[in-house]
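Dropping a structure here in structure tokens format, bear with me for questions.
Of the protein chains in this complex, one is absent; all others appear in place.
What follows is chain A.
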Amino acid sequence: MTFRKMLLASVAIACAAIPASALADTSGKKIALSNNYAGNSWRQAMLTSWEKVTGEAVKAGVVAAADAFTTAENQATEQAAQIQNMILQGYDAIVLNAASPTALNGAVKEACDAGITVVSFDGIVTEPCAWRIAVDFKEMGRSQVEYLSKKLPNGGNLLEIRGLAGVFVDDEISAGIHEGVKQFPQFKIVGSVHGDWAQDVAQKAVAGVLPSLPEVIGVVTQGGDGYGAAQAIAAAKRPMPVIVMGNREDELKWWKEQKDANGYETMSVSIAPGVSTLAFWVAQQILDGKEVKKDLVVPFLRIDQDNLEQNLANTQAGGVANVEYTQADAIKVIESAK
């Protein structure tokens, strides 16, 4: 008798639980993050954002789980094995920052064949069955020159600081900058150095090239190099050009100091590490049955003169300015792609 009562009770509980769990269509779904590298401040911020946003989403019952995995070494073969393990673990979607745009295609295809939604971001994959949330690096480069053209309508000489030679991102941003110069021919790039996205390298490189340059009115950058360039130019006792910053904390701090001291004006642009959370919400929307185009574009995070203080306050020391995306942001990005 008691057993039957227990049975009845459990049926009642199950019935009561079903409507609650049907709150969102994805409440039973599990999403995994496959990440290939965690060794710099940008990636650390990316993982922290993921943890924060998905933790809340899991608590709210939007999804059942959102686990993050990082490979021990930044190697495509290892990440391919990691993706195959995720297939076995029964995840419904895999959010992927890939070690290689092509070397994971086999594993990604296996995941798709197993009915898993794969959303790649930042480090995207070329396999057609996966979604790509790409950064328009070209536009990032072009928009710098556009900003300068408004600020300095008469034009002049520019110094370009590039990233790490031979990396796809470096080529893209640089191509964008050169496109911008073509569009606004009053500017001329008189020098180009590699700053490797690191302040110390940039400082050394700029200090080395400065003596051979005519007067420079603007410095176009790729992020992580603006502060180093400013230090080198200040040390050479040259008039300070407009240096486009890259959202790093040290860059924003220097900008703030200059702004307070002499009203220095510039802008800062880079990719927010929180793009991982955008990818999470996109994956959730796809699981929810939304029709989503395979290629989406992430908006980049731009800081201007008036919202500098606010962004600086939100940025950790030694970190990168960040935004975490919400479900509504994801829906907006999906809709704008249609």
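The rule is short, and it goes like this: contacts are C-beta pairs under 8 Å (C-beta built on N, C-alpha and C of every residue); 3 or more make two chains touch, one makes a residue touch a chain; residues count from 1.
Criterion: contacts and distances are computed from a predicted model.
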item: Omitted chain, identified by the protein name its UniProt record gives, among "GSCFA domain-containing protein", "Ferrous iron transport protein B", "Phenylalanine--tRNA ligase beta subunit" or "ABC transporter permease"; value: "ABC transporter permease"
item: Full-complex contact with the absent chain, from A:A80, A:V193, A:I233 or A:V320; value: A:A80
item: Contact partner of the left-out chain, one of A:I31, A:A107 or A:I173; value: A:A107
item: Interface residues of chain A (partner: the chain not displayed); value: 38, 67, 69-73, 75-78, 80-82, 84-85, 87-90, 100-107, 109-110, 114, 126-127, 166, 168
